[in-house]
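Removed from the display is one protein chain of the complex; every other protein chain stays in position.
Our next item is chain A:
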Amino acid sequence: MEETPAEEGDTNKDVEVAPALIAVHPTEKSVAVAVGSDLRVFDLVGNCPVSLVDESEAPYHKDSIRTICYGSKGKLFVSAGDDKTVKIWSTESWRCIFNVVSEKRVSAAAISPNGLHICFADKFGVIWVVDLDGGVDGTQPLANKKAVSLLSHYCSIITSLEFSLDGQFLVSADRDFKIRVTTFPTKPVNEAHEIQSFCLGHTDFVSCIAFISNLECSHGFLISGSGDSTVRLWDILSGSLLDTCDIGDKVELLESKEREGCHSAVTSLCTIADGALVAVAVQSLHGIILLNCDLSNHTLSVVKVVSISEETFIPTSLSTSCSTGYLWMVTGVSSLHNLGHSSLARVKVISGFNKDDPNSTANKVSIVEDDAIPGGMKLLEKLQGGLTFDEKMFLAAAEAVKTAMSNLLTKKQYSTEKRDFRKRTRNDRKLKQ
């Protein structure tokens, strides 16, 4: 490994920021936002902010949170990130019921559909599993759980982790363009050895994956977003690519600014209305792109670009619950060192989705006014940490998130000439001419 000069290390520290994340309870009982090391939860049933209770040895997160998610049953919530701890919370009491220590920074996490296992991925590409046996109801005292290694992507950063809807497969996406589908074993402590398929086709890092439910297919169809500015639809049993939807040109059209040669990476995606629609967040896009997913014909197509024009809002994370017609969005960043600003977050909601007729949705979706959002201003105050913002900060935040993402996930590119130049003194090259 090459040594990096000291000053380069310093600048890296500056640009290493984490995007704000959002997650909604499956039946919309609560909403959680993570900004930097701060986890903020709002209770939509009681219509009040939640104070988290963490009595573990290392209470609360000490560094940027990189992943948050609810279990599909809504009883558990996981948060994890750069401080190498995975915290498992009960969504009833909002107490931290398990504290798992990771050897490396955590980049992704998922809860199995039956709520019995938590999987998380570290920055070296190893996926770990925690068996939650018992203790889930949150009544037992806090215990420290040990994680067991399950599988590994060889030295690649895992960007996203999801269970198939039936819990039969664990799907992991990485920065080396790969999506791996692994049979989730009945005894995960003995590791997961059976690879069902690899979904290969992306030509840049895979940033996000999600499942779409389908009656004929219990494990669901997989969609993925990538740095190559496409969203792709996959059959996970065979790993075959069903359709590719290029969203790059949509973003280009919208902002006719000069941005040649630079892809607009997909940063987040989320399925709405039972998967008939997919919301996509893209770097530099003020708003979201809505895709229609036609599973009978295996196609993905752009329905509409929902743009947010009245203020700077480039969402960093999207989430939705299965029960309501709201799409929750957040934009923000853990910190902005150079501007002397700490964390920044802004939440917005889109409504008007119609699952029975995805095509009519195009005309009906609209951005909900701040005071009409479920939970209203109280929610915004909690999740955003305030109500007033400097517009310019968001642009800087979006830039910072973009740079951090490309530093983290894109390989440095060297031109062929530069590479050949370095080989110039090699014997086999020198004498060949």
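Here, a contact is a pair of C-beta atoms (placed from the backbone, for glycine too) under 8 Å apart; a residue touches a chain by one contact, two chains touch by 3 or more; residues count from 1.
Here is the rule we go by: contacts and distances are computed from a predicted model.
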Among "Splicing factor 3B subunit 5", "DNA replication complex GINS protein SLD5", "Interleukin-6 receptor subunit alpha isoform X1" or "tRNA (guanine-N(7)-)-methyltransferase", the UniProt name of the subunit that does not appear here: "tRNA (guanine-N(7)-)-methyltransferase"
Sole contact to the chain not displayed, among A:E92, A:E194 or A:D246: A:E194
Selected from A:F42, A:F177 or A:F313 as touching the chain missing from the view: A:F177
Chain A residues touching the omitted chain (full complex): 1, 124, 126, 149, 151-152, 154-156, 176-178, 180, 182, 190-195, 197-198, 200-203, 239, 411-412, 414, 419, 423, 426-428, 431-432
